[in-house]
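Before any comments, here is the structure.
One protein chain omitted, others in place.
And now, chain A:
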Amino acid sequence: MSDLIGMTATEIAALVAGGETSAVEVTQAHLDRIAAVDDRVHAFLHVDTEGALAAARAVDERRAAGEELGPLAGVPVAVKDVLATRGIPTTVGSKILEGWRPPYDATIVQRLREAGTVMLGKTNMDEFAMGSSTEYSAYGPTHNPWDLSRIPGGSGGGSAAALAAYEAPLAIGSDTGGSIRQPGAVTGTVGAKPTYGGTSRYGLVAFSSSLDTPGPCARNVLDAALLHQVIGGHDPRDSTSIPQPVPDVVAAAKLGATGDLTGVRLGIVSEFVGEGAEPGVMAAFRESVDALTKMGAEVVEVSCPTFAYALPAYYLIAPSECSSNLARFDGVRFGLRVGDDGNRSLEEVMSLTREAGFGPEVKRRIMIGTYALSSGYYDAYYGQAQKVRTLITRDFTAAFERVDALISPTTPSVAFPMGARTADPYQMYLADLYTIPTNLYGGPGISVPCGLSEGLPVGLQVMAPTMADDRMYRVAAALESAIGTFTPPAL
């Protein structure tokens, strides 16, 4: 394994800026690593070899010309296939968009390019970001680098696995109910969901528009913060984008890394440390709480009673929004068209196209959403879920009057074996039990590795108030400084 692929993004950027290595060398090392291991991991759906090397050469030329480089210039990044990339295939893990090459870049992709990062390619995901294992990808599953027979989490399993397999030092994910944090937890990597509206959704293929939040993934907290800083901030092309500067997450990560949490009040969510979590997950979590306490944090338990209803509320709200958003996949403007024989009507072609193009989980969610929005069911299902959303937000607001941030395990279990939950869709949903409340509230959340259980990674989640993303980085970086990072067995 080349030294370059084991480095942090921070280290790579410093070496490139100092001329000790070139962006081309760094990029080639990662492309070589992908060639060596990705047939087993399958983190990538598309590797853009030529584009990556061209972007790397551009960084090297700028450096040679004496230009000032940004903090992540020359660092390779893997991008979840949910973001539009100009001229580069964008599938959302679905057959309905197979072969589609977007005519424009998502805002986040544009910012990555402007920052001089090098996009290696597009990573695998559950179709339309609906799933918790990446097994619902139409292009085959991704394998967890810690144990190739286990799931890497989802929907962003490709991005998380690319990090854990040292195929990329940085990655982009999107989090609607935990799709950044849960894969981070089960692969021993860091995944952060920014405040909703803190990162632009322009060019992000929509699943549930009031919840979808793109964000950074990395192997350590400071790298995640640097990436967050690069991609975050107001975007006039997203009407829900918050017109405020990104909280200083980089400074917060550096402050946390000093290992001092004096004066920081943390609340353990009582509802998430009961019998639902595996004993090994709870053991790692409890040890981490001790570590946080030793660094000066004041830790109390806080009850958020409505969180128990977050999962059912989410599985009404997200499918309702999805049933509306995915109506655009009609075989007219882009993507697949099936059955257009000159005789069939538009509606028949539309139904055949959607039948052929969508996988089973996407169909289930479209139908659940259609049901929840039907007249007669609307008040009892979608309307009631929106009221529960209000109560969950009130639980968060009340909790943040007592504590600075909330903590919990990120997921109830370690990575489960592939195939264990695909026959029972509701069992799959339970993987997101602890991550979903944050999405309904709109605040930020981060998963940071906090130990191992039976040789598999466990994540700790930090949840902070809206636009206080810096707080979660401080706590996560402090925990990382106390217990270190975790490396999977050699592939």
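We take it that a contact is a pair of C-beta atoms (placed from the backbone, for glycine too) under 8 Å apart; a residue touches a chain by one contact, two chains touch by 3 or more; residues count from 1.
We adopt the following convention: contacts and distances are computed from a predicted model.
Student: Can you work out the missing subunit's protein name as recorded in UniProt? Choose among "Nitrate/sulfonate/bicarbonate ABC transporter permease", "Aspartyl/glutamyl-tRNA(Asn/Gln) amidotransferase subunit C", "sulfate adenylyltransferase" or "Cytochrome c3 family protein".
Tutor: "Aspartyl/glutamyl-tRNA(Asn/Gln) amidotransferase subunit C"
Student: Given the contact definition stated above, which residue among A:106, A:119 or A:316 touches the chain not shown here?
Tutor: Missing-chain contact among the listed residues: A:316.
Student: Among the options A:358, A:400 or A:416, which residue touches the chain absent from this view?
Tutor: Reading the full complex, the residue touching the unseen chain is A:358.
Student: Looking beyond the chains shown, say which of A:34, A:385, A:415 or A:431 touches the absent one.
Tutor: Checking each option in A:34, A:385, A:415 or A:431, the one touching the absent chain turns out to be A:385.
Student: Based on the whole complex, identify which of A:128, A:146 or A:196 touches the chain you can't see.
Tutor: Of these options, the touching residue for the absent chain is A:196.
Student: Have a look at A:8, A:124 or A:466 and name the one touching the chain we're not showing.
Tutor: Residue touching the absent chain, from the options given: A:466.
Student: For review purposes, identify every residue of chain A that touches the missing chain, sorted by number.
Tutor: 100-104, 196-197, 210, 236, 239-240, 242, 306, 309, 312-313, 315-316, 323, 327, 330-337, 340, 342, 344-352, 354-355, 358, 360, 363-364, 366-368, 370-372, 374, 380-381, 383-391, 393, 424-426, 429, 440-443, 466
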